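One protein chain omitted, others in place.
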Amino acid sequence: MGRPGGLVRGDAPWDSKPNPFMSQPEKIKVAIVGASGYSGEELVYRLLNHPHAELSAVTSRPNAGQTLAQVFPRFATHSQARTLRFIQPDVEVVAQSAGVVFLALPHGVAAEFAVPLLEKGCTVIDLSADFRLRSAARYKEFYGHEHPAPALLEKAVYGLPEFYRAAIRDARLVASPGCYPTSILLPTLPLLRAGLIRSTGIIADSMSGVSGAGRKAELDYLFCECNESVRAYGVPKHRHLSEIEEQLSIVAGQPVVIQFTPHLIPVNRGIHTTLYLSPASEFRTEAEAAALGARIAACYQEAYAAEPFVHLLEGKALPDTKNVVGTNLLEIAWRLDPRSGRLLVFSAEDNVVKGASGQAVQSFNILSGFPETAGLV
Amino acid sequence: MGRPGGLVRGDAPWDSKPNPFMSQPEKIKVAIVGASGYSGEELVYRLLNHPHAELSAVTSRPNAGQTLAQVFPRFATHSQARTLRFIQPDVEVVAQSAGVVFLALPHGVAAEFAVPLLEKGCTVIDLSADFRLRSAARYKEFYGHEHPAPALLEKAVYGLPEFYRAAIRDARLVASPGCYPTSILLPTLPLLRAGLIRSTGIIADSMSGVSGAGRKAELDYLFCECNESVRAYGVPKHRHLSEIEEQLSIVAGQPVVIQFTPHLIPVNRGIHTTLYLSPASEFRTEAEAAALGARIAACYQEAYAAEPFVHLLEGKALPDTKNVVGTNLLEIAWRLDPRSGRLLVFSAEDNVVKGASGQAVQSFNILSGFPETAGLV
Amino acid sequence: MGRPGGLVRGDAPWDSKPNPFMSQPEKIKVAIVGASGYSGEELVYRLLNHPHAELSAVTSRPNAGQTLAQVFPRFATHSQARTLRFIQPDVEVVAQSAGVVFLALPHGVAAEFAVPLLEKGCTVIDLSADFRLRSAARYKEFYGHEHPAPALLEKAVYGLPEFYRAAIRDARLVASPGCYPTSILLPTLPLLRAGLIRSTGIIADSMSGVSGAGRKAELDYLFCECNESVRAYGVPKHRHLSEIEEQLSIVAGQPVVIQFTPHLIPVNRGIHTTLYLSPASEFRTEAEAAALGARIAACYQEAYAAEPFVHLLEGKALPDTKNVVGTNLLEIAWRLDPRSGRLLVFSAEDNVVKGASGQAVQSFNILSGFPETAGLV
Partner (left out) sequence: MGRPGGLVRGDAPWDSKPNPFMSQPEKIKVAIVGASGYSGEELVYRLLNHPHAELSAVTSRPNAGQTLAQVFPRFATHSQARTLRFIQPDVEVVAQSAGVVFLALPHGVAAEFAVPLLEKGCTVIDLSADFRLRSAARYKEFYGHEHPAPALLEKAVYGLPEFYRAAIRDARLVASPGCYPTSILLPTLPLLRAGLIRSTGIIADSMSGVSGAGRKAELDYLFCECNESVRAYGVPKHRHLSEIEEQLSIVAGQPVVIQFTPHLIPVNRGIHTTLYLSPASEFRTEAEAAALGARIAACYQEAYAAEPFVHLLEGKALPDTKNVVGTNLLEIAWRLDPRSGRLLVFSAEDNVVKGASGQAVQSFNILSGFPETAGLV
């Protein structure tokens, strides 16, 4: 699909791309701002083990002064984790330390760091929602406040590699997609692009593990409040709708409104999405169903057969979050239902990996020219 | 709605209703056939503590000879649980022991017991799927074998008290509803009956705890295969569709086909269902939405305000399985989505209580003339 | 054992015991102060369903103004739960509402309510640690501040019914035991009293569900921090040691020091304790082991055969928290290990029921003259 939004590299001061931070031929210095949450922890893990990244600075207000291994004991095997210490977030220090900076900050806060880091020449991969939308008005509608840096919106690239790979390659500001959007867009976009489904009536029913709520001390996310519990939340207008619908609309060539219902389930990690879609053509006979099925299979094959992180399941297999937790994989399976005339598509991913930090590293690999699976297997 | 299906008491030999088993003025002798699974265990619990039931026989092939407390140590406080022993399933013994017999058996097997027990004068409350459908053909379509006792299908009463209370009162054979069907029918039937929603395009997306799979030694239900996992299964044509659609069709007055997707989540008990419904009238303005909302609220109030086991949530509250596990409650909340034009309804229940054994005891209370909440609070 | 501490009813103003609060012949008015935590919720549940209690007041600062059913939706079936509203904690109002008051407050705070409530003639059942010790010095050593009402310490009765039943019967102030202490004392006290084990070298290794930490918004108790985790905490000097050792010392007739290690495991409820004990006599031969085993069995039989809430397991069965969660039961099993010369004893209980609110209701039943199992089956 090329670059759906026609994004091109801008001409801002941060637009030329030197790379003075390449410490050896094959390693790029990277920093993480705001690394005390679950996404930050996963970023630390992936970048500590990345063959082409050198983690040079990690910031966290609450953890400043402590080593990575003190805060995240699971990394104790890594010698660097025993020595590298969290610092206070400081744009100047971060910009001098690294060529590529990952922002794992709350929305609103991320933009405050992105602007000066870009001005100082860094490439920024932002995991927040701040640069995922192109419309500042839509941002305000869904996030409740004015966008802090609207001028950057058109320069940011939506970091969904399977659809924006070329744009990511040249990006200086990557807006890494949300966890739910990734689980919904990857199964839907190829079908919509191919005209196999209608752009109306789309329903996405998702279940997420509790890490999606972040590492926040709130009663709702206590163990005893989540364990042995399942509940919907954020209905009917969850914030992630904004970026999901924007991306669907770009591909559909017209405004798309969908139904999206997130549920909280008692697992640490993982998002499962069940999509209810209407095929563009009816399939009343077995022959029609077989023909339509063949077109859907071919569409997915064309889109994803060569993708390292999209796993098209075969036979009777259905996605299961336990198969993808800890990996950057997204599983997809689909079924035509001749009784209802609908197409059901199922996906599973790790919300912290393919839904956040893993996908951000995937973008990092792309824009740095490294193998796309580096640090992700 | 009266008796939707026009069920009347039949004239079979088991149709007169003496009650020679009433041991004291207020206690009825009851038996459970097949009490080693999760539903059987819950039945034992409810009936041991029931103020008007005397548990006189409990059968189980694997547990025969052991006391209730040996098999289910949690009942050790009950003196009867320390003395009553499981026996081998034997129609003659059971029929002599009890006036009301609960069957907690696999489908197909239940009918083999129901027929002779009815002939011997017992009232039967069957928790299996054997008598939930009126059509033997539909049974065969969904369960894969001929119905073992088709003549009884029209005599059985579908044991959903909120809709078949009058018929249950006179029933000699109650087909207690399935867990998913209960979670889908209670939120949907009032709206459909009132003409507030269309009978087409209904989608039910459900999540169930693992007890729904029964106490079976299968790899798929091992702790490590279910924990930290969520997956869809039984798509797109789960067996429970048959009874759901039959009940919806009765109320709609025409055949109804719905979409139903069950998912397995890592909790012991609990079903959460999210329903996607199309209001019969559009609501494009705020005024239209308010008017429609008022009608929906009134419809639910009329249907359930006096029901002891349906809890209509108010304000921002949404159903949560942790609020209903261990109770016979079903929670309902709803939201109109002006963006999509849909009505979303959410329900939560304990699949083993309101979805199985609790509801069966509710029917027992009704047909015995006891307070409907007896043994259920 | 009679009353181990020789407690007798005092002669304070609150010592005469009228009972003007008896609303009908068989119901006593009760109140709960501080009912928003897990123990408070369980107290509400038990007292709402209690055949001889009428819940007349429930206080909670954060929930004041809301009905019980709004805060605890699981009680929605109870008509009273739909009408009774939480009030602000106010001694005057509470004392006028109820004859027996349960305190489910943090330690230190409980005493502030207990003193005036006792003065106003109420009987107080305190679930906090404030009155469990007889020594104000020991309280200060373990709780870090001066005891707020040391004069009451000698009047309080330690509410472990299996050992203080007679004293509880006459008590005006019951100090309901802690969750860990209950799980350790019930298996140990009979053996120690009978001289079957030494009072030295006792080790108690316990695992608790997360509800034991209370409903507090702290990072350590978030779902993702507890799920898929097990860890020791509070070592080597957990506060509960103070009451455990005091009770052991009373029975042993000399100071007892034990080793106690609590662990946090990912379950909502339940405590499992493994005790390592040294038999007073050696058992080197099979005959010696058999003789000792017979004495241990007889000791436990004598202590607990008639107790409704202590379940002595037989054969190969071992305690399992899943068998006691939701019940007021404590399970006990034991094994002699000829290789090590030790006696291993295992116990399981629900920390919120037998370890807190259920045991408090048991004391309530005793001091009110009701059947001890009322509201607890």
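Order as written gives the chain letters A, B and C; numbering starts at 1 within each chain.
The rule is simple: contacts are C-beta pairs under 8 Å (C-beta built on N, C-alpha and C of every residue); 3 or more make two chains touch, one makes a residue touch a chain.
All values derive from a computational prediction rather than experimental measurement.
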item	value
Contacts of the hidden chain among displayed chains	A, B, C
From A:Gln96, A:Ser135, A:Ser249 or A:Thr327, residue that would touch the chain that is not displayed	A:Thr327
Options C:Val109, C:Ile265 or C:Val377, residue touching the unrepresented chain	C:Ile265
Touch residues of subunit A, complete complex, unshown partner	49, 69-70, 72-74, 76-78, 228, 308-309, 311, 313, 317, 320, 322-329, 331, 373, 376-377
Hidden partner interface residues of subunit C, rising order	203, 205, 207, 225, 227-233, 235-237, 257-259, 261, 263, 265-270, 272, 274, 276, 318-322, 325, 335-337, 339-340, 342, 344, 346, 348
Where the missing chain touches subunit B, by residue	38, 209-211, 215-219, 221-228, 266-268
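In this text, only the chains that are shown with their structure count from here on.
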item	value
Chain nearest the overall Cα centroid	B
Farthest-lying chain, centroid of Cα atoms versus that of subunit B	A
Inter-chain centre distance, subunit A versus subunit B - centres from mean C-alpha coordinates, in Å	41
Euclidean distance of C-alpha centroids - subunit B vs subunit C, Å	37
Where subunit A and subunit C are represented by their mean Cα positions, the distance between them in whole Å	49
Sequence positions of subunit C contacting 2 or more other chains	228
